[in-house]
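One structure follows; several queries about it will come next.
Every protein chain except one is present and positioned as in the full complex.
Presenting subunit A:
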């Protein structure tokens, strides 16, 4: 008998408790700080791409204090998981979400339609919506400068480039580096090895070793691990890092590293959401808005070169110089950017050719 009387009551009670707590939490949420979430594709602890977003996350937490409440979800691979994570975050009351991987794009669009009141800022994507903005940095500006440094430091006139996948962003980086290096040594060459992975320390190491073996005395990389820096340090040549300051992996080898700096952008965006002035935008900024920067330069770089780099940086910042200023020739000697003009953003974002000086054929 007991079962028949107690069970419905229990059910009724549970319902009340659930609803009450939902009401209480939503009441709390109104007075609560802005809930902001970050999603990374890799673990935040490494020295690569996700690490740079996490550094900026720490920065905004310091700046805003208890005005915001931050959630971090890391190691979310591009794929089915993303949608689930985005939904959970939206459902948990996050009002501003930063999904930071290109591969999240479709999931972001889908979830953004279902949660029109949640704002999404998608890094490296190109699809905007009423509540979706996109942003990325002009890392190629930093790559160009690192190429200039490579040009000053190289004796063999050969650089090696360890690259992940032949997509426009990576090709743009290779070309910017090559143009920078050839602005100092007009007949310098850059050899590219594709490792077909964003992250495989073993392969990156072997690729770096074989480039050094072939006479490259400066390495650059568009992969995530510091293995190339270690290879350069062991062989006594120079290397340019990527994403963040990798100098601890090769004190003598590490010349500098083009880095992303999201701090100012995140502060700006969170402020806009707080005061209600946020609008979807497509941001692609470099030195000008302090979104791209260079890691501290190696003390072995002569002061004259440092001054040259500083002045170039200022010029790029002021818009007085663009790394892809014509004449830009491709490998076949065909003019891609006529003298006196600058490559437009559309052409930059679709780049699918090697500039003169890059060795080998671009895989398709």
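Note that contacts are C-beta pairs under 8 Å (C-beta built on N, C-alpha and C of every residue); 3 or more make two chains touch, one makes a residue touch a chain; residues count from 1.
Keep this in mind: contacts and distances are computed from a predicted model.
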Per UniProt, and picking from "NADH-quinone oxidoreductase subunit M", "Glyoxalase/bleomycin resistance protein/dioxygenase", "Fe-S cluster assembly protein SufB" or "ABC transporter permease", the hidden chain is "ABC transporter permease"
Using the touch definition up top, pick the residue from A:202, A:236 or A:296 that touches the left-out chain. A:202
Per the whole complex, from A:60, A:188, A:227 or A:316 the residue touching the absent chain is A:227
With the full complex in mind, choose from A:213, A:288 or A:341 the residue touching the hidden chain. A:213
May I ask you to list the residues on subunit A that touch the chain which is not drawn? 42-43, 45-47, 51, 75, 160, 166, 191-197, 199-207, 209-211, 213-214, 225-227, 230, 234, 248-249, 359-361, 363-364
